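Here's a structure for you.
A protein chain is absent from this complex, but the other protein chains hold their places.
Naming follows writing order (A, B and C), and every chain is counted from residue 1.
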Amino acid sequence: MHIAKAFLSVLKRDVTVAFRHRNEIFNPLLFFSLVTLLFPLGIGPSPKLLQTIAPGILWVAALLAALLAADNLFRSDYEDGTLEQLVLSPQPLSLMVTAKVLAHWLVSAVPLLLLTPLLAVSFGLDAPTIGVALLTLLLGTPVLSFVGAIGVALTVSLKRSGMLLALLVLPLYVPVLIFGSNAIDTAASGLPVNGQLYLLAAMLVLAVTLAPLAIAAALKMSVSQ
Amino acid sequence: MAEFFHMGGYALYVWTSFGIAAVVLLLNIVLPLQQHREVLRRAADFHELEGRTKQ
Amino acid sequence: MRLDVVGLHCTRGYRSLFSELAFTLEAGQLLLVEGHNGSGKTTLLKTLAGLREPDAGQVLWEQQQPIVWLGHSNGIKDDLTALENLQMMQVMAGADSLLRRDAKSCISTLERMGLAGNGHRFPRHFSAGMKRRLALCRLLLSSACLWILDEPQAALDKAGIQLFEALLAEHLAQGGSAIMTSHHHVGLQGSHIQRLLLAA
Partner (left out) sequence: MNSNASHVNSVAMKNPGFFTRWFHRMASPVWFYQISGKLLPWLWVLFAVLLVTGLYGGLVTAPADYQQGDSFRIIYVHVPAAWMSMFVYMVMAVSGAIALIWRMKLAEMVMVSCAPIGAGFTFIALVTGSLWGKPMWGAWWVWDARLTAELILLFLYLGVIGLYSAIEDKRMASRAVAILALVGIVNIPIIHYSVEWWNTLHQGATVTKFDKPSIHIDMLIPLLLMAGAFKVFFAISLLLRTRNELLERELPRQWVKQLVEEKDG
């Protein structure tokens, strides 16, 4: 029972800390909307064209926003010494890490989900497609957070690790990107998408179960620098 | 012999492929050998320095 | 509670900090690790705490149990109030039922460490000494029997140092043991204190 209490208090604490840095919550949001709005400027306003590329753009923007938001996942804990305490605590590290990544997902990805309909409308997607888009993002963004957290845990002890983090993590984001954007594309043409959604859900389960082990091992390594 | 090098008109593609493969494989041998000499030299300096400070 | 260290060897880059280091720490004993800067004190403490792997040798425990670790960094979050930080320490200390796990014990810990009334303030506004005192609350909130402390008295004023030494003496008296480094003169005397000089 005590572990569940620890899990919840770590989750609660991380969310409160994030809310005390309110402006940091908006960064991924602003980045997401900006990147999405750059494409029409670059490619041209023709609605039909925008409709076909909207799924890909939404997902690539969500992916980059997740990458950007992931960087401060463990960094502040590493600098103020709480990460050392977490690694040395008798509580199971992979569970505590899951709580931290979940808190990070709640704070960074959920606002993104709320903003997606607005951006999707600007790309001319109809209501059911936006519904599917939200569903794919709901299933996909936790995978992005968990996989991104592995990269962050590996590079937290390095000074300038932004580019390296992208190099480590973006190749691992490819499957989520493929199925996520394709699901929206298929939904736009009215076809059933439950195949893609099942696969996204399978990736989510895989990420939630395996990633914390890798993150815990990586944090133990980073802490011993 | 010329016909062999002509490769049925695909000479450019075939020989470039084999050439690049050869270059990459060669690099994978030459670089380690250079590093080997360099590591030995650094080891020699280290031990020589170590030898001198010990006396 | 016995800690055996056998043939411990740690290096930094090509420089060997210490090798063939061996000692035993019994219950109720204090080990003072001394040495000038860069002699590997922190590396030794991190290795003993399990944060870092030695290049060779073993750190053998009678049985597995949690420790209290205090490094150079205080391990407290500036964005959590003092009480919230203490509550986190309690949770992280793990499932030992010896201590009451509630807010009252946190408040009494604050008072004991001379931080009474600061419960709802943020460590961001604390002085270095107050932050160190908050970090030292960790000692009271965990029932672990081994303390591994890296310069616990850093930034503490005279009263703070005396308070810490009283806590340490009490801990040793109750059969706990501790390993610490310190540049200040430790005011404790007695046969139960071992000194270890790292002369790298």
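Heads up, the rule we're going with is that a contact is a pair of C-beta atoms (placed from the backbone, for glycine too) under 8 Å apart; a residue touches a chain by one contact, two chains touch by 3 or more.
Model, not experiment: these values are computed from the prediction.
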Item to complete: Please work out which displayed chains the absent chain touches and list them by label.
Response: A, B, C
Discussion item. Just to verify: which one of A:I25, A:I53, A:L138 or A:L172 makes contact with the chain not shown?
Written reply: A:L172
Discussion item. With the missing chain put back, one of C:L30, C:I67, C:C137 or C:M180 would touch it. Which one?
Written reply: C:I67
Worksheet item: In the whole complex, what residues of chain C lie against the chain that is missing from view?
Response: 14, 16, 47-50, 53-55, 58-61, 64, 66-67, 69, 94
Practice prompt. Touching the hidden chain in the full complex, which residues of chain B are there? Just list them.
Written response: 4, 7-10, 13-14, 16-18, 20-21, 24-25, 27-29, 31-33, 35-36, 39-40, 42-44, 46-47, 50
Worksheet item: Which chain A residues touch the hidden chain?
Response: 88-94, 150, 154-155, 157-158, 161, 164, 167-168, 170-172, 174-175, 178-179, 182, 199, 203, 206, 210, 214, 216-218, 220-222, 224-225
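We adopt the following convention: only the chains that are shown with their structure count from here on.
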Response to the item:
Chain centres from averaged Cα atoms put chain B and chain C apart, in whole Å, by 52
Worksheet entry | Separation of chain A from chain C, taking each centre as the mean of its C-alpha atoms, in whole Å | 37
Worksheet item: Could you state the distance in Å from the CA-based centre of chain A to that of chain B?
Response: 42
Worksheet item: Hey, which residues of chain C end up touching chain A in the complex?
Response: 46, 49-53, 66-67, 69, 71-80, 84, 87-89, 91-95, 138
Worksheet item: Can you list the chain A residues touching chain C in their complex?
Response: 2-3, 5-6, 9-10, 13, 16-17, 20-21, 76-77, 79-82, 84-91, 223-224
